[in-house]
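Yeah, one chain of the complex is gone here, protein chain that is, but the others are all in their spots.
Per-chain residue numbering starts at 1, and chain names A, B and C are given in the order in which the chains are listed.
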Amino acid sequence: MCEAMRMAVLALSDVSKSFGAVRALRGVSLKLEAGEAHALAGENGAGKSTLVKILSGVHRPDTGQILLNGSPVTFGGPADARHAGVAVIYQEPTLFPDLSIVENIFMGRQPRTRFGRIDRAAMAEQTGRLFAGLGVELDPEQAARGLSIADQQLVEIAKALSRDAKVLIMDEPTAALSGNEVARLFGVVKALREQGCAVLFISHRLDEIFELCQRVTTLRDGTPVAEDLIADITPDDLVRRMVGRDLDALYPKQDGVPGEVALEVHRLTREGVFTDVSFRVRRGEIVALAGLVGAGRTEVVRAIFGIDRQDAGWVEVGGRRLRPASPTAAMAAGLALVPEDRRQQGLVMDLSIDRNIALAGLAEVRRGPLISRAAEHARAQDWAVRLRLKFARLSDPVGVLSGGNQQKVVLAKWLARKPSVLIVDEPTRGIDVGTKAEVHRLLSELAVGGMAVLMVSSELPEVLGMADRVLVMHEGRLVAELPRASATEESVMSAATGRTAA
Amino acid sequence: MLVRRWESLILVLLVGVCVWAALGVDGFANTSNVSFLLLDTTEIALMALTMTFVIVAAEIDLSVASTLGLSCAVLGWLWNAGLGIELIMPICLLVGALCGAINGLLVTRLGLPSLAVTIGTFALYRGLAYVILGDQAVADLPAAYTSLATRPLVPLGLVAVLGVGAAVLLHATGLGRAVFAIGANQEAAFFSGIRVKRIKFWLFVAGGAMAALASLVFTFRYASARADNGVGLELAVVAAVLLGGVSIFGGRGSLPGVLMAVVLLGVVRNALILADVANEVLNFVTGLLLVASVLAPNLGALWRRRFTSQQEVS
Amino acid sequence: GGTTKSDVARQQSSAPSAASSSTANPNAPIKQGLKIAFLPKQVNNPYFTIADRGGSDAGKEFGAEVKEVGPSDANASSQVSYINTLVQQKQDAIVISANDPNAVVPALKQAMDAGIKVVSYDSDSGQDGRHLFINQAGAEDLGRTEVQLLAQQIGSKGKIAILSATPNATNQNTWIDFMKDELKKYPDMELVKVAYGNDDDQKSFTETQGLLRSYPDLKGIISPTTVGIAAAARYLSSSSYKGKVKLTGLGTPNQLRKFVKDGTIDGFELWSPGDLGYLAGYAAAALASGQITGAEGEKFKAGRLGEYTVGAKGEVLLGKPTVFTKDNVDEFDF
């Protein structure tokens, strides 16, 4: 194809953007063409989301231009971009918790009857069609509050797809989804693309990029380093472009020797959510909790950690029963939970990086009754380096970090406590390949060092690559326990979809 | 960073107003006037200390002035009943703590919004004060105490000691950190093992006890225990805390800023009254000061946005 | 243990009472350029606006500088900071209507120590916190005449109620005590309830309604407060009770003119607030000029109002209140 003939629906030309001292984007050009899915790759903090926000009118570029159908435009705000036919799925869900799912989908552009009245019937009907296409089984009249991250992501997807957009931008839409939903999403997106929609897709899962996209632009530290046709490169090439070097094994699993039982969950039940869940995790072991979205895995680990009160059953750590519904007691017993929703549950966005890391261990950074700033700083510095955190100053609010780097801060916050049982819920959601390998090596090392690790993950390769044992949940019940040897994609999936009884 | 800038802003304003008043207002710059004006801020300063904690934790307590009233009423009633004042004082503090505990229980155990709860207890506590003391005014209080309270050193010393203690507690201890975290993101704080409910509960209790302490100062200072003591003081307290740079949405603020704001409001009032400025202007200026103090930094941001032409979405 | 009420009482009875040592010079001229400050319960309150205007009229007559300062909320404590600033401003006299008779005493004492003359008007402060009290009308007189007024209107028979201001209003409570006493003379009249409208339109409205609902055979209401009587009159005039339930009390002619004419009210009473301020102004000037010291029996001239004598406890009585009816209400404008 001749370069000159490429006609972009939406394009960036030589765009730069800084936030204070941080140069998030430098001289980036990008063309989104009708009928083409364009991937954006890069490590955490490379500037992908910033680019998305420029395309969607949230930020204005410091220099450079946005071109719509070849002519320069200025987006004064998200509304302008929307009018230009740009639909966006942001990295973090942006739902209205008090409003119903239907209202969320149509907010700001509800169909109206002649008298300006909102046409609820039309909204319900369109939502029904959308959900059927995506295979979503949510009640559209339900309020968005309380939806799991995955369900929120699905609603976001439905919202964007309902728009008949000319350009569809998706910032890590699949981070919280498992295989089924991803497949369905891709089906819909492919159909849209074939109808002439331009697609911009961001994901840290390389296989998804290779499955969906035709072209990929790679960013490194805000600078574009390459634009390739997918057909021309391999995943390893892409990793090299992103990271600037070759990567070691993706799942650096070391084999540990399981020791005594560190965590025992006994017939744990929370009515309406999960039932009769029992299992053990030994020291030196990584146990994965697998299942489809909504199977209740997050709810189980929340109850273990004492966030929610269980209706029946109990939890033992190191042979001692935990007081129910008390995270403080759980932490004292040596538990740590890296929650799935880092923005809401993991971090205090307004607080600085070092204070966030110290938050779970306020007792450990004290000198007498007072907090020692030095100890706090040292603790954060130590873990920031170990996790290769990308930051300007440790005193910056954590909210300005990129998504993946925020996730690292949450990990640092809990690892700094040196727990005996580490529970991680989607530990690598939104983390780039390089760091992912890092996190995996870390988890593996910790396990070998005698920590018991319970990992909830929707990423099958991660589950299979990391776990010594896989527990599979289906509709709130534990349906299978598979040792590493017999855990395969097929066996886990069939258990997760309820096709085999345990 | 914002907090730092804020404190300096208030400080500059405070110094500016003081200089203006000292030079331009007759009768401002002498010890007796300054001690009067500081004395006048005692109750507000005391209640602002705990109110700062409460608002930083993203709650609010509108019932403090009513708690003060109730505590005054209890004091008057017990005094009339012949109890010794040294015994009555701790009882009053207990009553205040109890009022705070009721607020705290309703907020933490039932998860009710504190604004709603304390609008309710605002009426309830004041009402109870009327039930207890009715239309009586108790004035025959022991001179030893009433003169103590009008001697500037004692109440101001109390404010200073408690102020320093509160500032250390809020800014340099784990509890303070926890309070900030709760205010900024309660869920994340809970996930970090912070006992959100327990801490909030005790903040309300402390707020109630502090209101009772303020009631003692109030009663002795005016030598008068009545059920309507301190009516309307809650708005003055909240205004001072907000002017001091505490975010009404929680998670942000500093105690030195609040104390400076309390003094600033006191100085402005005193100087304007001395300058024979009409009461309506006084109200107007108070309102303006409140809005302007928040507006000024925001306008700066607005201005900058105009020029760098970027729209932030936090 | 500790300090109790009885301890204090014992101490006080043994303490010598402070007596004013200065002597009066009845013939001293009123000093020129006196600085007199009126400190009403609340500024922007029409009643006090009229009264204080009377004060400044007096000031103009004897060449003094009269000003009005004060809080905008009728709050016990807020007056104290005003007293303190007045001391700083070295006023010659303070004329005050006390929100809380006790709370203002310490500050007023300090003012007196600083040589400032203190006159209370309308609502007295504690006796040792002022030199003179200008009493608008004897509390006893007011309380009793209001009952008498109502008794005339309802034929000395039936249930009546009182609609007062706040439960803590000192004036009102004294008057109500005398009303109760006077009622003993009317065996057929029964006081069924004292309601409080808090000097708030809405609350006074609701309370009036409540009185009429809970006592359907109510014959009359006494409201010894201007806000209360206006609200009650307004409610009655638009209800079916108009003319059937008699209303009296304290109000200004301007406020109630309409209701006197339309038959809601037969008669009510009030002193002239302007005269009250006028007299207080003269009293302050007389004190500040050394004509009087506040001792019983001293005499001073109050411009157009003539000569007044200081009574017991430093009280000066303005005179009898005026009763306003259909026939004379148009003659007054305040």
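Basically, a contact is a pair of C-beta atoms (placed from the backbone, for glycine too) under 8 Å apart; a residue touches a chain by one contact, two chains touch by 3 or more.
Keep this in mind: contacts and distances are computed from a predicted model.
Novice: The chain that is not shown, which UniProt protein name from "Cytochrome c oxidase subunit IVB", "Arginine N-succinyltransferase", "Autoinducer 2 import system permease protein LsrC" or "Cation:proton antiporter" does it carry?
Specialist: "Autoinducer 2 import system permease protein LsrC"
Novice: One chain isn't displayed here. Which of the visible ones does it touch?
Specialist: So, spelled out: the chain left out of view touches A, B, C.
Novice: From the list B:205, B:242, B:255 or B:271, which touches the chain that is not on show?
Specialist: The single option touching the absent chain is B:242.
Novice: Which residues does subunit A use to touch the chain missing from this display?
Specialist: 56, 58, 77-79, 81-83, 88, 90, 94-100, 103, 107-110, 112, 116-118, 139, 141-143, 271-273, 475-476
Novice: Name, in rising order, the residues on subunit C that touch the hidden chain in the full complex.
Specialist: 43-46, 48-49, 72-73, 167, 193-196, 201-203, 205-207, 209-211, 213-214, 216, 227, 230-231, 233-234, 238-240, 254-259, 261
Novice: Footprint of the hidden chain on subunit B, which residues?
Specialist: 62, 106, 110-113, 115-117, 119-128, 130-131, 134-135, 235, 238-239, 242, 247-249, 278-291, 294-295, 298-299, 301-302, 313-314
The working rule: only the chains that are shown with their structure count from here on.
Novice: Using the touch rule stated at the top, which two chains are linked by the largest number of C-beta contacts?
Specialist: B-C
Novice: Report the most central chain, judged by the distance from each chain's C-alpha mean to the global C-alpha mean.
Specialist: Smallest offset from the overall C-alpha mean is found for B.
Novice: Where the centres are mean C-alpha positions, what is the separation of subunit A from subunit B, in Å?
Specialist: Each chain's C-alpha centroid was found; their separation is 43 Å.
Novice: Could you grab the centroid distance between subunit A and subunit C? Build each centroid from C-alpha atoms only and quote it in angstrom.
Specialist: That pair's centroid distance is 73 Å.
Novice: What residues in subunit B touch two or more of the other chains?
Specialist: none
Novice: Among the residues of subunit A, which are close enough to touch at least two other chains?
Specialist: none
Novice: Can you name the residues of subunit C that touch subunit B in the complex?
Specialist: Those in contact with subunit B are residues 1-9, 11-12, 43-44, 67, 69-73, 75-77, 80-82, 84-85, 87-90, 100-103, 105-106, 126, 166-170, 173.
Novice: If you look only at subunit B, which of its residues touch subunit C in the complex?
Specialist: My answer: residues 26-28, 30, 32-33, 36-37, 40, 79-80, 82-87, 130, 134-135, 137, 139-146, 150, 218, 222-224, 226-232, 269-270, 273-274, 276, 278-280, 283.
Novice: For subunit B, which residues are in contact with subunit A within the complex?
Specialist: So the residues of subunit B in touch with subunit A come to 168, 172-174, 176-178, 180-181, 184-185, 187-195, 251-252, 308-314.
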